[in-house]
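Note that this complex is displayed minus one protein chain, with the remaining chains in position.
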Amino acid sequence: MSVSAGLVRHPDRLLPVEPSVRAIARRLYGSVRDLPIVSPHGHVDARLLADDAPFPDPSALLVTPDHYVTRLLHASGVPLGDLGVGRGPLPEEESRRVWRRVCARWHVFRGTPVRYWLEAELAEVFDVQERPTAENADAIYDQVATCLAKDTYRPRGLFERFGIEVLATTDDPCDDLAPHARLAADPAFTGRVLPAFRPDRYLEATRPDWLAAVARLGEVADTDTGSYRGWVAAMEQRRAYFVRHGATSTDHSHDDVGTEPLAAAEAERIYRAALTGNATAREGAALRRHMLLEMARMSCDDGLTMMLHPAVRRGHHRPTLTAYGPDTGHDIPIRVEFTDALRPLLERFGTHPNLRLVLFTLDETTYSRELAPLAGFYPSVYLGAPWWFLDAPDAVLRFRAAVTETTGFTRTAGFIDDARGFCSIPVRHDMARRLDSGFLARLVAEHRLDEDEALDVLADLVTGRPRAVFRL
Amino acid sequence: MSVSAGLVRHPDRLLPVEPSVRAIARRLYGSVRDLPIVSPHGHVDARLLADDAPFPDPSALLVTPDHYVTRLLHASGVPLGDLGVGRGPLPEEESRRVWRRVCARWHVFRGTPVRYWLEAELAEVFDVQERPTAENADAIYDQVATCLAKDTYRPRGLFERFGIEVLATTDDPCDDLAPHARLAADPAFTGRVLPAFRPDRYLEATRPDWLAAVARLGEVADTDTGSYRGWVAAMEQRRAYFVRHGATSTDHSHDDVGTEPLAAAEAERIYRAALTGNATAREGAALRRHMLLEMARMSCDDGLTMMLHPAVRRGHHRPTLTAYGPDTGHDIPIRVEFTDALRPLLERFGTHPNLRLVLFTLDETTYSRELAPLAGFYPSVYLGAPWWFLDAPDAVLRFRAAVTETTGFTRTAGFIDDARGFCSIPVRHDMARRLDSGFLARLVAEHRLDEDEALDVLADLVTGRPRAVFRL
Partner (left out) sequence: MSVSAGLVRHPDRLLPVEPSVRAIARRLYGSVRDLPIVSPHGHVDARLLADDAPFPDPSALLVTPDHYVTRLLHASGVPLGDLGVGRGPLPEEESRRVWRRVCARWHVFRGTPVRYWLEAELAEVFDVQERPTAENADAIYDQVATCLAKDTYRPRGLFERFGIEVLATTDDPCDDLAPHARLAADPAFTGRVLPAFRPDRYLEATRPDWLAAVARLGEVADTDTGSYRGWVAAMEQRRAYFVRHGATSTDHSHDDVGTEPLAAAEAERIYRAALTGNATAREGAALRRHMLLEMARMSCDDGLTMMLHPAVRRGHHRPTLTAYGPDTGHDIPIRVEFTDALRPLLERFGTHPNLRLVLFTLDETTYSRELAPLAGFYPSVYLGAPWWFLDAPDAVLRFRAAVTETTGFTRTAGFIDDARGFCSIPVRHDMARRLDSGFLARLVAEHRLDEDEALDVLADLVTGRPRAVFRL
């Protein structure tokens, strides 16, 4: 239906259109384009770099594991099974069929950042010149596959080529972090790959997998987790283990960000009830909020930056969850509230010199109403970059417009890619640099900021903020 | 106070201002400007076309029945009675007085789409050249009245002149659809005018008019509606009747979009309690949610596209409701939630090949947080066009900016005019085409989309999406 056409790779892409603003934006962008990548949060597996094995094939690299890509194809009528989801490594012919399906439906991505990222990856990493179509799918597949067979396309080669200075992974508290240790000990690898502590399921005492999780936590920490007090000790022990392996942050994603404390005896009572399956959902939520406050207290002690990514209904379509597992494209955001939910935490630790709390949201209503006012007073609070569905050009500009007037630039945490696709890391950072350049250029053109200041802000956003906020 | 001036009818109206973007937008708009109108949802009465009687007078055509127009005049201090609301046909002199009141307050519409629509209708349909004022009110009245007396200004003539290909009406399940049948049987009329099934009041078991409604439903369907089971059978019967008369959709507007099912016995129990006036408001709401889920099940069976228009507090000002009836300008939106409310429906039918669920909202917070993520996964879910207060230039662009990055263009349902004023249909569709052209032109100018793709998207939005989503 569409003739084969070039990939969208204009040098001014994503910059504002008005010529005088674009000229400013170009200068700003030029000043940060080649700065190193600091990535304090994402979902790349450290094993990838520790093993440095070649990527298997184009679909496994760009499609199957990335719910950003598969969800829109699913919406357009392609069953997830036809995209290889949940099936492990695919035989060559199947992988090629997956790729063909993607290319034939390239139009469903129009206007989305997924489209932008994929085209940028194809063009810049694999030198593909044509927009994918049903007709050229095989040729593009072959071109990418040929690249992947080369040594320079193995993970470490790309890591270096992408200019990544620091990359944080996301890890279970019970993880032994062996790949991180191997990388740190490997003189041939000079990048920094740091773990991050993600304890969500240990805080959800009424979820089916909690019992097994805390049992394992007890083993790994060599601490009896049969009491709440023991749970706290085990958590502190594992955080210390992570710190020794270079971690500088924790990450938390629950339905809400409640931090109301329980009396010590009540926390203990609910914890023990949960161990015997006798805690109610309401008690489980109350305990989780108490635990989250406890995590903030630990951060004051050990200095781990605390990230909150709340309010997503995970696995919204249970039949798909059952058939294909989690992270398969049907996690749907819900409304969230920060002002009252975080008050217990902030009254206790909001001015603590050691706490850094980075708040993310998928509920844009909280930007100007709650998040920016909070970050504009509490020295511990920083605003995380627009995340997930909101890591996209218009959404990023909405974020900056909504929070800057109330809280400036210094209270934001810099760009955080949250990437799953390894090759999307550089294009995501590049997109963020372009968008912030455009936003700042507008302020300059409207005479709200001088260009020297805009240059200073931009450099701070690209490397200064993430290094400071995540202690990198 | 203002001198008489020309109507705002610039050929580039509503297109982006920056010259390079406007040039692209002009080309895009030019490619769809003359495409036929596909109108899958609105409030024109089929009798209008079946009878093809001349419109009575300018006020009856443009003012009195249109709460978009009367509400702002009421806010500015004109009692609804002085606008002829709720009074049936007006004598000539009264109608003229109404028109004078409107023209004298033309400034209260500045910046609103109502102003834009009215001026476009006056200029394009009636060849009026001057902006209305107190001074020229009578002259404009006469000019419009003279037109209305002509044969070419009768409903069918305008239908043809407007280029309407399909027009859906909104109808009560008990309606016999006789005007639709007359139109379908009339060889002199070649347009398609289809009914749509709007069963709201049959689902609200604790509202005062429910008892009479289900009694009548039983009669019309020749089915005993003395039980929930009977209600279901009667509904299925009436839907089938609508399908035989060409209907392709149902429409639903309730306080929320809850779809939690009840146990069969519980549904039956509440239904019977309601028949004797013994159901509580809470039970009524629970039954309505169960019934809405049942409607989705029926849509899987009979293929009727299901529209949801939730969360409006109808008749907010009860004294006005009592004096002038419903739809008199004081329906006020309330907050709404989709993620959890629709989960029962989507877990059951969200991937059903026969279901098409079109979601509308007046709560813009749900665009990026809930609606776009849902439509970006579920093949059954489509996003309806911005509706009612949001069917306006800036609001439409906010909608596109908020949903496109998450769900692209293919998951939206195309423009839906929801019009009450017959003459506003073409100007509303024209406005939508201009706005989508402008939105796409920006993406092209920012190098996020190529122009060939933008042309393809635009044609799909104008005719492709509505035909596909509403099976027209």
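First chain written, first letter: the chains are A and B, and each begins at residue 1.
One rule holds for everything that comes next: a contact is a pair of C-beta atoms (placed from the backbone, for glycine too) under 8 Å apart; a residue touches a chain by one contact, two chains touch by 3 or more.
Just so it is clear, the model here is predicted, and its values are computed rather than measured.
Trainee: Among A:Glu94, A:Asp200, A:Asp255 or A:Glu337, which residue is in contact with the omitted chain in the full complex?
Mentor: Residue touching the absent chain, from the options given: A:Glu337.
Trainee: Which of A:Leu28, A:Ala196 or A:Leu374 sits in contact with the chain that's absent?
Mentor: If we include the chain that is not displayed, A:Leu374 is the one touching it.
Trainee: Among A:Tyr153, A:Phe409 or A:Phe470, exactly one should touch the missing chain; which is it?
Mentor: A:Phe409
Trainee: Of A:Asp34, A:Glu93 or A:Asp452, which one is in contact with the hidden chain?
Mentor: A:Asp452
Trainee: If the hidden chain were put back, which residues of subunit B would touch it?
Mentor: 1-3, 5-6, 8-10, 12-18, 71-72, 74-77, 107-113, 116, 131, 313, 316-320, 329-335, 362-365, 389-390, 392-395, 398
Trainee: For subunit A, which positions touch the chain that isn't shown here?
Mentor: 18, 20-21, 337, 339-340, 343, 346-347, 350-351, 365, 368-370, 372-379, 381, 401-402, 404-411, 442-443, 445-450, 452-453, 456-457
Here is the rule we go by: only the chains that are shown with their structure count from here on.
Trainee: Can you grab the rotation angle between subunit A and subunit B? Superpose on CA, round to the nearest 5°.
Mentor: 120
Trainee: Using mean CA coordinates as chain centres, what's the subunit A-subunit B distance in Å?
Mentor: Computed value for the inter-centroid distance: 40 Å.
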